[in-house]
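Before anything else, here's the structure in question.
Showing just some of the chains, left in place.
Chain lettering (A and B) follows the sequence in which the chains are written, and residue indices restart at 1 in each chain.
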Amino acid sequence: MTNQLSLAQGREYLAIPGPSVMPDAVLQAMHRPSPNIYDGELIEMMPALLQDLRRVARTDHSVAIYIANGHGTWEAALSNVIAPGETVLAPASGRFTHGWAEMAEGIGAKVEVIDFGMSSPWDIERIADTLRADTSHRIKAILAVHVDTSTSIRNDVPALRALLDDLDHPALLMADCIASLGCDRFEMDAWGVDVTVTACQKGLMTPAGMGFVFFNEKAQAKRATMPRGSQYWDWQPRANPELFYQYFNGTAPTHHLYGLRAALDLIHAEGIEHVWARHECLANAIWAACEVWSEGQALQFNVADRAHRSHAVTALRLTEGRGTPLRQFTESQLGLTLGIGLGMEDWDSCFRLGHMGHVNAQMVMAMLGGVETAMAALDIPRGRGALEAAAATLIT
Amino acid sequence: MTNQLSLAQGREYLAIPGPSVMPDAVLQAMHRPSPNIYDGELIEMMPALLQDLRRVARTDHSVAIYIANGHGTWEAALSNVIAPGETVLAPASGRFTHGWAEMAEGIGAKVEVIDFGMSSPWDIERIADTLRADTSHRIKAILAVHVDTSTSIRNDVPALRALLDDLDHPALLMADCIASLGCDRFEMDAWGVDVTVTACQKGLMTPAGMGFVFFNEKAQAKRATMPRGSQYWDWQPRANPELFYQYFNGTAPTHHLYGLRAALDLIHAEGIEHVWARHECLANAIWAACEVWSEGQALQFNVADRAHRSHAVTALRLTEGRGTPLRQFTESQLGLTLGIGLGMEDWDSCFRLGHMGHVNAQMVMAMLGGVETAMAALDIPRGRGALEAAAATLIT
């Protein structure tokens, strides 16, 4: 397979779990002069933009925009509701809950982690044990990662809400939807989520550099009790500005806002329910192919149970460190870039397929066709008929 | 299959045989202010641009640029070397030779067509018969379509040259490389082609709107004998301008020139031999899949013999008028647009795959995966393992 003719020259396909493929309409919208930031169309477009953003998260509550990546929104959200010395609970199903927990420690919180490893979703019973024991309500918030990008685990947020309700525990339910918003079904208000953090470069299909924190009245009530803290992260003026600059605590992310406007137009023209259904159907196609390949005993899903897999990303594992060579082959030979095995001990054996945001069936077939080709090139044992199995799911 | 969830929302893939997929670098290069057309960088970049254009056609001879599509370059080329009343020979292997012949009639030429139908390449012997009979050298030029986009036939231009040499016939060999340049091997000088016409929107990966006529000394000698004719089509000032505007007989196609510059950079960075080899390898993968599908007796190649198929486009035929439904399915459900059956009596049964220009292996797998899915959706009988067969060819 070395010294082979490269067949990568053409349109490259970045199929990693974020940043996702940016729609032409978004990039076009960003290719424009700077607008006035004190008057005119940018200022006027904000109310509808925020409303359309809330519709994606299925909430009628407040939203604050941050010029920041997802990690920034972690700290922003925490800074508004967790005071130094307070405790948060972090049920971890992958790398990113630990990251958020470290952020919490940075701002002075005490963190209790329940670690479910890198392949298992939350065990609600184990969380229940911890909450039941917390009779003094020492735990002020739960850091709930809906979908963990590293493991592709999707956790059951409504079940966690039900648990809190059952136990009558007042902890805030804070959800990280960075990987899931606009891909996996997520309904902030119906699910009783108090704070939602997300970012723009995955299901929201906008170049990385902007994040969002949604919060309800319960979260705001906690905010009201907080000592003075970071002014930059303060969500109050951002969510209720008197002047335009307060949306962003300073200069607006001008071009990103135009990009986001175009992305929200795409989402709502399709309909958020349709967007979720599309992601589900495409995920099913990918999984159907992987199941066939796995018959060769060389490939396996990181998450065994379909019910706990995200529709936005699929983490896979190959035997004998072959994840990295497979990725290198698809990138250098085929023009297809796959995601690395992030946060896994055997990361060289792992790889991830990103299928979030601006993704359709022909792209999924490209991705799967690329994996089939790479497995053939690397002579990896695999079942036959994987792509046909994927095709079959796309028409049902 | 009706009322199905559409899975088309995402990056659309236009896999028709021209216009081809435009590279980002080309579109970026065209997104710029108008340049000065009397002085400065645009003027200065012309010599290298023309040289790099000649390198793609493998010629050291002259080239004239026209703001025109391929049909325009047909008339342009003819206008320079065929006087009213003169005769041209048109050996037709598809729709486009007839189109060129009609252009010739428009400018007053007599045309002799040898029609090889819609599925057969030139029969050199039949052409030989005609030329042998032309002892008076009444035939002044042969309109030789290298690759016919409608049929995907690739004709043997060197064999035609050899025939002319054998017979010592002085007719100009005029080649239409609109569909083949930058895809199928074409070597103007080595193959003894006198006039080459092409356009920018296929293998040259630039938005439609610009065409090129290459010509050698023999063609120019014929030009010198011509009566006064169209000044706009005159290739002499275009190929040997004293002033910049003469390149284009008026205002330059400013933005297209920047686009072409970027496209030529891509081609020469890869190397033209590599470009040809890539197209060949990708065509082989497509054909491997189609051969497997054809085991179901519903799909067949328009051109039976691989040796006569272009590496840029593949024309296919399904039973029972199913070409159009297949295309409609891939476009509306998968985000993949295929080419219509052009110029065929049973065009509704036909469809074409474009694989020209900015195309790589992951795109080919998308295209084939889309066809597999559509055949499944339409329940078209087909052999199993087509995509795996394609993958296998991509690694050898």
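Some points to look at:
Rule of thumb we're sticking to: a contact is a pair of C-beta atoms (placed from the backbone, for glycine too) under 8 Å apart; a residue touches a chain by one contact, two chains touch by 3 or more.
Owing to the predicted nature of the structure, the values given are computational and were not obtained by experimental measurement.
Depicted are 2 of the identical subunits; the complete assembly encoded in this structure file consists of 4 such copies.
Simple rule for what comes next: only the chains that are shown with their structure count from here on.
The geometric centre of subunit A is 44 Å away from that of subunit B, both derived from CA atoms. Contacts from subunit B toward subunit A in the complex involve residues 1, 4-13, 21, 23-24, 31, 266, 270, 274-275, 277-278, 281-282, 330, 333-336, 358-370, 372-373, 376-377, 384-385, 387-388, 390-392, 394-395.
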